[in-house]
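Omission of a single protein chain aside, the complex is shown with its protein chains in their original locations.
Moving on to chain A:
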Amino acid sequence: MADEANRQFAGLSDTAGEEDEFSTLDEPVKETILRDLRAVGSKFIHVLYPKRSSVLLRDWDLWGPLLLCVTLALLLQGGAADKEDQGGPQFAEVFVIVWFGSIIITLNSKLLGGTISFFQSLCVLGYCIMPLTAAMAVCRIVLVGGSGTVSFIVRLVVVTASFGWSTFASTAFLADNQPPGRKSLVVYPVFLFYFVIGWMVLTFSPSQ
């Protein structure tokens, strides 16, 4: 039983096997870190090609969402909105919106009778922010070139495409766990969530 348990888990957990075989910290820690990194990397790839697979669901971890959230928040720095306040409210805003929004969506899907667990849902929603983060990076590059109409149209197209990609990827994982009549009830908060993030990305304007 213990072996089975050891074989199954991954993600934010330690190496399989007995506990008392390692007397130095080096061996197990390096292995664990590498394994966790590989798990995070494979999840990113699964967001790029969303298809119904168990990787994001079974071995959840929250490192990817944390990294994406920090990256998105840092990319949203330096805007015209927060010139007097050193980027304070905007930075914490991104964190609060992403994490609080994910928690609300998860509660919603659980109350509607979904079978997915709390952290699995947070994991999926967090990883599917990746297209929008990439769009933010692209937008900042485009804005370096100028902020006229052409730049706006380019940014609009990029943000819309990545918003669609994020929503599609996450509903591919989330909606399957719901009873048939409830799929749209679960999907629309996800739609709103990525819409708000997409809005933040699109309306970003660099300070002069």
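Note that in this section contacts are C-beta pairs under 8 Å (C-beta built on N, C-alpha and C of every residue); 3 or more make two chains touch, one makes a residue touch a chain; residues count from 1.
Here is the rule we use: contacts and distances are computed from a predicted model.
The subunit not displayed here is recorded in UniProt as "Golgi apparatus membrane protein TVP23 homolog", chosen from "P-type ATPase C-terminal domain-containing protein", "Ribosome biogenesis protein WDR12", "Golgi apparatus membrane protein TVP23 homolog" or "Glucosidase 2 subunit beta". Contact with the omitted chain, checked across A:34, A:48, A:107 or A:150, is made by A:107. From the options A:39, A:57, A:134 or A:201, the residue with contact to the unseen chain in the full assembly is A:57.
The chain not shown here touches chain A at positions 1-2, 5, 8-9, 12-14, 19-20, 23, 25, 28-29, 32, 36, 57-60, 63, 66, 70, 73-74, 77, 86-89, 91-92, 95-96, 99, 107, 110, 115-120, 177.
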